[in-house]
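Here is the structure we will look at.
Every protein chain except one is present and positioned as in the full complex.
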Amino acid sequence: MRYLPHTRDDIETMLKVTGHSSLDDLFAGIPDHLKTKQGIDIPESLSEWELNTHMEALASLNIACKTYKCFIGAGSYDHYIPAIIPYLISRSEFMTAYTPYQPEVSQGTLQGIYEFQTMITELLGMDIATASHYDCGTALAEACLIALRKSSTDNKIAVSSLVHPSHRQIIQTYIRPAGFEMVEIPYTKEGLTDIAALEQMKGIAGIAVQSPNFFGNIEDLKAFKTITEAKNILFIVSFTEALAYGLLKNPGSLGADLVAGEGQSLGLAKSFGGPGLGLLAGTHKQMRSLPGRLIGKTKDANGADGFVLTLATREQHIRREKASSNICSNNGLNAMTAAMYLATAGKTGIREIALQNHDKAEYLKKSLMSSGFLPAFHTPFFNEFVMKVPENFEKKRKTLIDDHCVFAGLNLEPFYPELKQHYLFCATETISKDDIDNLAKEVRS
Amino acid sequence: MRYLPHTRDDIETMLKVTGHSSLDDLFAGIPDHLKTKQGIDIPESLSEWELNTHMEALASLNIACKTYKCFIGAGSYDHYIPAIIPYLISRSEFMTAYTPYQPEVSQGTLQGIYEFQTMITELLGMDIATASHYDCGTALAEACLIALRKSSTDNKIAVSSLVHPSHRQIIQTYIRPAGFEMVEIPYTKEGLTDIAALEQMKGIAGIAVQSPNFFGNIEDLKAFKTITEAKNILFIVSFTEALAYGLLKNPGSLGADLVAGEGQSLGLAKSFGGPGLGLLAGTHKQMRSLPGRLIGKTKDANGADGFVLTLATREQHIRREKASSNICSNNGLNAMTAAMYLATAGKTGIREIALQNHDKAEYLKKSLMSSGFLPAFHTPFFNEFVMKVPENFEKKRKTLIDDHCVFAGLNLEPFYPELKQHYLFCATETISKDDIDNLAKEVRS
Amino acid sequence: MIQQPGTSGLIFNEPLLWEKSRMGRCAMSLPKPDVDRNALDADLTGDAPNLPELSELDVVRHYTRLSQWNFGVDSGMYPLGSCTMKYNPKTNEVQAARQGFSGAHPLSGDEFSQGALKLMYNLEQFLAKITGFHAVTLQPAAGAHGELCGMLMIHAWHARNGRQRSKIIIPDTAHGTNPASASLCGYESVNIKSGPNGILEPETVAAAMDEDTAGIMVTNPNTLGLFETHIKEIADIVHSKGGLVYGDGANMNAIMGIVKPGEIGIDVLHLNLHKTFSTPHGGGGPGSGPVAVGKTLEPFLPVPRVVKDLNTYKFITDCPDTIGRIHTFYGHFGIMVRAYSYILSMGAQGLTDVSKLAVLNANYIKESLKGTLNLPYDRPCMHECVFNDEFQKQYHITTMDMAKRLLDYGFHPPTVYFPLVVEGAFMVEPTETESKENIDQFIHAVKSIAQEAKDNPEQLKKAPRLTKVTRLDEVLAARKPCLRG
Partner (left out) sequence: MIQQPGTSGLIFNEPLLWEKSRMGRCAMSLPKPDVDRNALDADLTGDAPNLPELSELDVVRHYTRLSQWNFGVDSGMYPLGSCTMKYNPKTNEVQAARQGFSGAHPLSGDEFSQGALKLMYNLEQFLAKITGFHAVTLQPAAGAHGELCGMLMIHAWHARNGRQRSKIIIPDTAHGTNPASASLCGYESVNIKSGPNGILEPETVAAAMDEDTAGIMVTNPNTLGLFETHIKEIADIVHSKGGLVYGDGANMNAIMGIVKPGEIGIDVLHLNLHKTFSTPHGGGGPGSGPVAVGKTLEPFLPVPRVVKDLNTYKFITDCPDTIGRIHTFYGHFGIMVRAYSYILSMGAQGLTDVSKLAVLNANYIKESLKGTLNLPYDRPCMHECVFNDEFQKQYHITTMDMAKRLLDYGFHPPTVYFPLVVEGAFMVEPTETESKENIDQFIHAVKSIAQEAKDNPEQLKKAPRLTKVTRLDEVLAARKPCLRG
């Protein structure tokens, strides 16, 4: 096998040195009753060429093998990825390195992630960003745990019902065993988190609000800040569309204590939902409670600048059971990819792309309205919005996929049973005016 | 434009230094009547995303956009390319470097090409291989010029009529203006170069024979050597399928003075015929007449091994009009690719792949015979052979392409008018038994 | 004489991105607007984030230069213990990049995602066969995430049995993530010691195990690279007291085709696809940490789960006992594609050879170096072996000094100061993809360094000399944290 360099001679010579009679003899120390009696029942090995055929066949069972038009976001967004990014990130010095435990031969990763942390703090208006988390959902759950642990009295976290449904489930999973509880903040007729309802809630250690929220609407974060300040609890903001903050006021400037976000929009493929990029940022105050890795600047023995993993005393490999989290490997390569994307876009680029996302979404909304769709809300949004669709839409939607590879929105009923015939639509910079006009034509009733 | 880093400020500051009032002023020295009056009439610039759409649309006008089965060789062969090769060759240190004029920062290219030269001499059994040429045809033409220049008396080169038709045309183009002449050696009923005819020829400065020849048949090179020795002229061997020498006796062992070959089979995409890889090798005797670059081993100031461009005194940048050739840039990156391929295949790999090519071709021939095709010759071949096809074949062939993306052989009539209804077939390791059985079934008459 | 790979050459300084920034540059090709601009109310919008402005060449050169400051498996031998730094096949990258996979939207619906679902279903089956378990989830995003997933299931199982427990037994040979994962479930760690020969003794476990203890977390082979030969008895003890056994399978590379954890009393096990199954580490992830379980725990697996009926595949969520969801979508699908490609490329025989050769390489190093470095536990090892700096103490040379000196020789150092049970640990995991010549070169390097420790300790203290930067001041970094530019 081409991955295994050992020749027969190599094996013999080496066995002589180790004093074993055969390769099997290497396992003599394992009691027989612990060894498996039958082999591994999987298909026999494929050549590189058989693998290519097999995998292309599998890939072609996914509609994505064709260039399809995706009017769905809901946590995974279709954005342009500059050709330089896949090229640069595939350089094996980045791709095949481990976590930078030996900083002298990891300065590439370390400076790259330090630059990532810096650009994320710029994007979000926060003091500190971690070196990455798995995804927004897990980052948000950890943020909730920080808030919950901080409180000696209250064991509830108030989470907006317009936080991504999956994220709310993850929070549940993460906090339940430790005896914490999640309460959901209902949403208003405007498709926004209900501040009034929140004000009534008691025993809350913190609140989590997503903006733009799952309906695509932009929340009034300042208003929530007033409440968390009054209650003296932590204010957590989350988001699934990072490009929104190329245009919107950033959460830091609106008073967020912790921000958990999804970075997939920053140069990462949708890849059936993973690996994405968990972003986690906080104020200085939160520094020592943040989970996961942090890169810091320092000096070498000659006084030259350099970068290292730092504040490891929060981490499991030192603190073990007392660590702020169990996270070890994070999504480092995707953080590096996002850094490349942010450096490529730059200040003017990210703003222009953000504007185009909003423009396309507004145009899509108008076009659907002219095709008889009713806006569910009249609230400012970024690149997603909810529409009440005509009776026959579900059938039309199916044929649109079959005949034109067009995915016209996401049915919200499974997530919000009360929202029958409501669909979540998304348009990004990859959607052209023609795409939208065609869609509007097709769905006109 | 993202490739142009100059900001407005940059331009102003720089113009101050150069003492120009504007960018146009930089060209003040060019008389107005020499400047063009109208701009460049080409389409306006495309964004990276428009370019992707445009290019994919163009590419999809080529049948190759689908995975098609290619039973055609004739100088361009379909072989498997290991995934590591495109990855490694795309590393920018290889891809974006110039000719290694500064050896201290070009040792990667230099050692790589030195290894290439070495492996090519191994493959061909020759003493010296150059750092590459454009393609087999141009390399062969240069080889003919070497032979012709060597002779004080004779100005003819005898070229087998079974040398690739394009190569014979290139030889014509190259030698004619210098007052040389090409005479073609006819072929026999066995589909081999007619030695008897050759023996009669007078005033010949050298001969060129291709093996496997254009019909895929293996020539008896030894027999030609006897003649060239008798006539004391140069014996030039060419080939279009480099993998043949994973199996066949190499030309060096059979007495070739010069070998010109095509290296496309060694890890290079067909790419509509170019860039391929011209291989050119010779005996020690020919060293100083060989055109193009050579890499040699030497020592650095500390006595460490290193590599440099050498014997440049043959080359145009030193010798100018007295140079052995005008070639400057060659096909270096493709030589590096071929080296990667040869190192990947190794001694056992190249033999096994060569064997499989021959096995598949033999099986294809048998299968076509069982479908009513008649072998044109009964001569040993490598992975190509000629068949006389049934009446209705041309129509069938067309439908095979339209319905199944199968290219069933190459019509020889345009190249050899006497060979009506004769097709050249090829099978490589990429063709499966099923592909062949299906083809045989489809063409059964 | 063996020539060592380490040498020095021309590389490049490169400033921080924003130091290269010039107003007005943009490396992004901006799509041409084709619809009207539609401004948001000004009070919602802020200033554009202050990101660096560069040309495309600036960006390309920046990251090309940064990459050259890094050391990867493709650069040289990377015997980082417990990390299984094997070769990451390039064909796996090709497979993951196929449009049908990389372009797939997670919410396209089962009907239009059959390729992805089938791949996930098959991969679950493969991993179940390899580990000897009944069912697998691919949702965990990394090894530690897998541990959390597994511990949540144990926690849910006790809850469902009506009586939650408060403690979990964790041996001193466990990876730091184990106790951290357990405490996320509210379990208090009961740390127990491994025996004198580095493996767990049933008595120790028996002494610690009681009705308030949820179970035990065992890494097998353990972090000393030793196989826990009493695992079955230990499992019986834990089970007899109503506990469950969590297996950390990050070291599975040692025993594929030899031992199936599911057959020897383990109830739940996580794997690291980014170790055993050749997916790249990426300088710290993304990884993938599937969890395998027996029938007992299957009902508790996270949702959604992939199921097959007839020849179609679908996600199901109606699992009453599930611990719930632990990833926004289905886990790190892109990593699954790579691991799936690897398993298909190897086959059963190939995977078994992997473990045999990984163990051969480790034992060969152990035998070759045990005179040179102190070997606290001198017994046949599995895929890795743990030395320490006992012999070098007399010259005031530490494991860290030797590790840094190895860089000058052109090798990535082993894992140092882990596991904690061995003071000054020097933990070597060569993996099966390193050839005998590379390993001999490594052995020779370590021996030369041990010699230098005697003859020329200063040289080790000054190491590394050849790297772009010398030893970095980690204390300064932690004392005055500077986490952004």
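Letters are used for the chains, namely A, B and C, taken in the order the chains are written, and counting of residues starts over at 1 for each.
Methods note: a contact is a pair of C-beta atoms (placed from the backbone, for glycine too) under 8 Å apart; a residue touches a chain by one contact, two chains touch by 3 or more.
Keep in mind it's a predicted model, so treat the numbers as computed, not measured.
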| item | value |
| --- | --- |
| Shown chains that the omitted chain touches within the full complex | A, B, C |
| Residue among B:35, B:202 or B:395 touching the omitted chain | B:35 |
| Residues from chain A at the interface with the omitted partner, ascending | 2-5, 7-10, 47-50, 82-84, 87, 92, 105 |
| Residue ranges of chain C at the interface with the undisplayed chain | 3-15, 20, 22, 55-58, 60-61, 64-65, 68-69, 71, 73-76, 87, 89-90, 407-408, 410, 433-435, 437, 464, 466-468 |
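Quick note on the criterion: only the chains that are shown with their structure count from here on.
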| item | value |
| --- | --- |
| Distance between chain centroids, defined by C-alpha means - chain A, chain C (Å) | 20 |
| Chain C residues counted as touching two or more neighbouring chains | 24-31, 56, 60, 64, 89, 91, 93-94 |
| Contacts with two or more other chains, residues of chain B listed in rising order | 48-49, 82-83, 87 |
